[in-house]
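Note that one protein chain of the assembly has been removed; the remaining protein chains are unaltered in position.
Right, subunit A next:
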Amino acid sequence: MQELIRNGIEIDDTFAEAFGMRATAIIITAPSLKWARQAATTMTGFATSVIGCGCEAAIDIDIPASATPDGRPGCRVMIFAMGTDELQKQLKTRLGQCVLTSPGSACFSGLEGSASLDLGSSLRYFGDGWQISKKFGGKHYWRVPVMDGEFLCEAKTGLTKEAVGGGNLFLLAADGERALAAAERAVAAIEKIPGAIMPFPGGIVRSGSKIGGKYKGMMASTNDAYAPTLRGVTKSALGPGINAILEIVIDGQTSEAVAAAMRAGLKAVINFGPKRGALRISAGNYGGKLGKFHYHLRDLLP
């Protein structure tokens, strides 16, 4: 593997391997950004990986009151799944349990897609006959009476089949503190990229995985090549100075969004430098067997 060096940080000449997904986006508004984000974080809770959660979801960006449909602060939430049916199921369940219930919330389509998914259309029956359908300005809304007034929800949102899941960066550091500091820098930079989310806790993954495992039924298991404590007893990818690794996983509305997010993350970690952050940057791939989207770190370097 040819060595690439930027600002004293070694960058592996490898690629992140990603795969096609289905995705949707919604805009949640509320009387304050705090409550819009509360609905959004509740809705995107336990949505880190399709392996165990059914979907991957997170807040994409905050939207100022001046740019939301109802003039209140809001945020855009993105949800990714492997198939349309599962995406619809997750959207409906999470919307009904977490947004409908959240004080003062309203919900709008956040994506013009090639097809549509039910939003208010699947929740309107909560109104028990008192729900009100409104069509104006080319859009369809449902108004559902609730105890603090009315839950207003657009009937449909868009679905895209162009979404990509699994963009990633491995940040290899001398210790856990430095790995986390570098990862936080990367997350802060990627959060600014529209159309890209990081579904894991705070955007960061400690448990990078490989496909399958020795135990029956395990779809994924620990990435032993990148586990510092196994250095020496397994076929390790780590040199002696690396004692902690954190991964940033990125899902994007488009392949371009994933590339832009990885580029922003790389730049942030490289600018942060090796003393306080990562000594080496790599990426996760499975030799090209996982998906058709390959993001070569070499091409994304600042």
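Here are some notes:
Criterion: a residue touches a chain if its C-beta (ideal position, glycine included) is under 8 Å from a C-beta of that chain, and two chains touch if they have at least 3 such contacts; residues count from 1.
By definition in this document, contacts and distances are computed from a predicted model.
Its UniProt record calls the unshown chain "Formylmethanofuran dehydrogenase subunit C", which is the correct pick from "Carbohydrate ABC transporter permease", "FAD-dependent oxidoreductase", "Formylmethanofuran dehydrogenase subunit C" or "3-oxoacyl-[acyl-carrier-protein] synthase 1". Shown as candidates are A:K135, A:K216 or A:K235; the residue that touches the absent chain is A:K135. Interface note: of A:P69, A:G208 or A:G265, the residue touching the hidden chain in the full complex is A:P69.
Contact with the chain that does not appear here is found for just one residue of A:R22, A:R37, A:R143 or A:R185, A:R143.
Where subunit A meets the omitted chain, the residues involved are 29, 69-72, 106, 129-130, 132-137, 141, 143, 148-150, 152.
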